[in-house]
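Quick notes on the structure that follows.
A single protein chain has been omitted; all remaining protein chains appear in their positions.
First chain written, first letter: the chains are A and B, and each begins at residue 1.
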Amino acid sequence: MSDGLLIVVIAGLVATACGLLGPFLVLRRMALLSDAVSHAVLPGIVAVWLVAQTRAPLPVIIGAAAFAVLCVLGIDALRATGLVASDAAIALVFPALFSLGVLGVTRYAAGIHLDLDSTIYGEIAFVPFDTVWLGGYEVARSGLVLGGVVLLNLVLVGLLWKELKATTFDPQFGATVRLHPRLLSRLLLVASAVTAVAAFDAVGAILVVTLLIVPAATAYLLTDRLVVMVALAIGIGWLGAAAGYAVALPMDSSIAGAMGLVCTACFVLALLLSPRHGLLTRRWRRLRVHPAP
Amino acid sequence: MLMSSTETRTASALEVRGLTVSYRSAPVLWEVDCAFPAGHLSAIVGPNGAGKSTLLKAALGLVPADAGRVLIDGVEGRGALDRVAYVPQAESVDWDFPITVREVVEMGRYRATGWFRRVGRADRAIATECLERVGMTGFAKRQIGQLSGGQRQRVFVARALAQRAPVLVMDEPFAGIDARTQEDLLGLLGELRDAGGSVVVVHHDVAQVRAAFDWTLLLNVRVLRCGPTADVLTSDAVRAAYGADVTWTA
Partner (left out) sequence: MDGVSELASEPSALSTAIGLPYTDAVVVAGALVLGITSGVLGAFAVLRRRSLVGDAVAHATLPGVCIAFLVAGVKDVPGLLLGAAVAGLVAALLMVGIERAGRIRPDAAIGVVLSGFFAFGVVLLTHLSNSSDADQAGLENYLFGQAAGLLERDVAVMAALAAVALLVVGVLRRALTTTLFDPAFAGAIGLPVRVLETLMTALLVVAVVIGVRVVGAILMVAMLVVPTVTARQLADRFPSVLVLAGLVGAAVGVTGALTATRGQLPTGPVVVLTGFAVAVAALLLAPGRGVLWRARRLAARRRTVRRDAVLAQPDAPVSGLRDRLARAGLRRRGLLAADGTLTAAGQVAAAETAERRALWTAWLEHGPSISLPDAREPDPADLTGSLGPEAVAQLREAVRGQVVSGYASYGTRIHSRPPEGAR
C-alpha cells in the first residue's frame, strides 16, 4: 500500500470511529463536552508515560479513559454546587486538565515524540513508518489501534442502538423506563476519549473534535433519519480524509488540518444548499411562493 | 401608581388594527382588530397557542409583525413605549444574577432618568413607594434569587409601577404564584383601574376573568370576541374557543 493511500485510510478510520459517535453527541447537545473530554486525555497519556514508562496502546487508552471520566465527574461536581453554570463548568475543568498535560509534556516527556505541536494536529505523515509485525505482515501501528477502536465503537453503537436512540430523543422518558440515559451519555464520552487518544498520533486532539462534530452536524442538516445521519457522517469524514490529503500536499501544510477544513466546507455547503434546511433553498422556495412584485 | 391622565386622551389604552404575525410561515396572529378602553381592567384569554403572548410582544415591537398598526394611549411608533409598562413572563431572566430587589425596581426609572445620569433621590423615592405598594418593603436589599416565585412577581410588578406609565401590560402574571400573591395582585390591579389607569392582562383563568375584569378579548389566532366581559365570556363563546364547557361559581 502506498504511503499516501495508507494515510488516507488511517484518517478514514478516524473518521469512521468519530462518525459513529458524532451524531449522538450532536443530538444530545454534548458536542462541547466531547471537545472538553478530548482535551482531557492529554494528561492521561502523560500520566501513563510517567507511571508505566510506556506508550503502548492499551495502558494509554485506559489512562485516557480514566481522565475522561475525571473530566466528566469534575464538570458534574461543579454543576452540582449550584453555583456554576454548565458551560462555565466545562470551561473551567478541561483547561485545567489540559494544562496539567501540557506541563507534564514540557517537564517530563521531552524526547518521546510527544511534543506540543503534535498534540494539536498530529503527525499523520509519520504513521506509515511506525509499524508492527502482525501475522507476517508489516502493518502501521496506528491502523491497528484505530481499527480496534472502530470495532469497539461499532459494537457499542450497534448493541445499544435502540437505547441510544430512545434516550437521545427523550432522556426523561428514558430515565423512567430504566434506560439509564446518563450512563449512556457517559459511555459515549468515554468512547470519544478512547477515540481521541487512539487518533492522537495521527490527527491530534483538536482535529478529533472536528471529526466528531462537523460531519455529524452536516449530516443533521441533510437528513431526518438517524441511520442515514450516521452513514452520512462517516461518509463525509472519508470525503474529508481523501480531499484533505489531496489539498494538503501541494500546500505543504498539516494534513489533518486540511481534512478538518474540507469537512467544514461540506458543512457550509449543507447549511446553504440542504434540500430541506438549507438557507438558500428556503429562500428560493419562499420566492417561488411569494414572488417579488 | 399609573399615571391617571388628566390630559386629553383617546379612549383606547391599547389599540390594535389588522395585526398579523407569523412564525416560520405559520400565522400566529391573523388580522387582529381590537381596542382596549382606557381606565379599564382588561383581559386577553384564549386556549393554548392562541397567540396571546405574541400579541403583547408584537404590540411592543419585541416581535416583528407582518402587517398591522398598534397605538398605545393614542401614540404610535417609538414614542409609544413611553406610555406603557410591561411585565413579561420571566423566561429570560437569570435568577443567579447579582442584583438586589431595589436595583430591579429602580430599573423602572431608567427610561425617565436617561442612560448616563445617576438614579436620583426622587427616583429612589418612587422605587421605595412602589415596593411598599406590592408589600416588599422589607426586602429591598435581598438578592432576587433568594425570593420565592410570588415575591419575585411582586418585584417585577413594582418595577412596572415605577415606570409611571398610563398603560400597564402583563403577560400571565398569575401563573405559578401562590394564592395570596394572586389575590394581592388582583386587588392592586383593581386599585390602579379605580385611580384611572389602564391595565391589560393575559390570563389563563377564565373564571377569575369573568369575576374581576371589565373588558375581555377572546383570542384564538384571530379575534373571536372583544368587548365587555359579560358580553364576551358567554357559555357559547367559551365553548367555541376552548372546545369544552366552563362553569363557574363565584
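Methods note: a residue touches a chain if its C-beta (ideal position, glycine included) is under 8 Å from a C-beta of that chain, and two chains touch if they have at least 3 such contacts.
This structure is a prediction, so every number in the text was calculated from the model and none was measured.
Note that of B:Val75, B:Val93 or B:Ala175, the residue touching the chain absent from this view is B:Val93. Touching the missing chain, out of A:Trp49, A:Phe200, A:Tyr220 or A:Trp238, is residue A:Tyr220. Of A:Ala96, A:Val132, A:Val155 or A:Leu287, it is A:Ala96 that touches the chain left out of the display. Chain A residues in contact with the hidden partner, per the touch definition given at the top, are 26, 29-32, 35, 39, 78, 81, 83-88, 90-92, 95-96, 98-100, 102-103, 106-107, 116-117, 120-121, 206-207, 209-210, 213-214, 217, 220-221, 248, 251-254, 256-261, 263-264, 267, 271, 277, 279. The chain not shown here touches chain B at positions 60-62, 78, 81-82, 84, 86, 88, 90-94, 96-100, 103-104, 107, 110-111, 115-116, 134-139, 143, 148, 150-151, 154, 159, 163, 179-181, 183-184, 186, 205-208, 211-212, 239, 243-250.
Assume only the chains that are shown with their structure count from here on.
Averaging C-alpha coordinates per chain places the centre of chain A 49 Å away from that of chain B.
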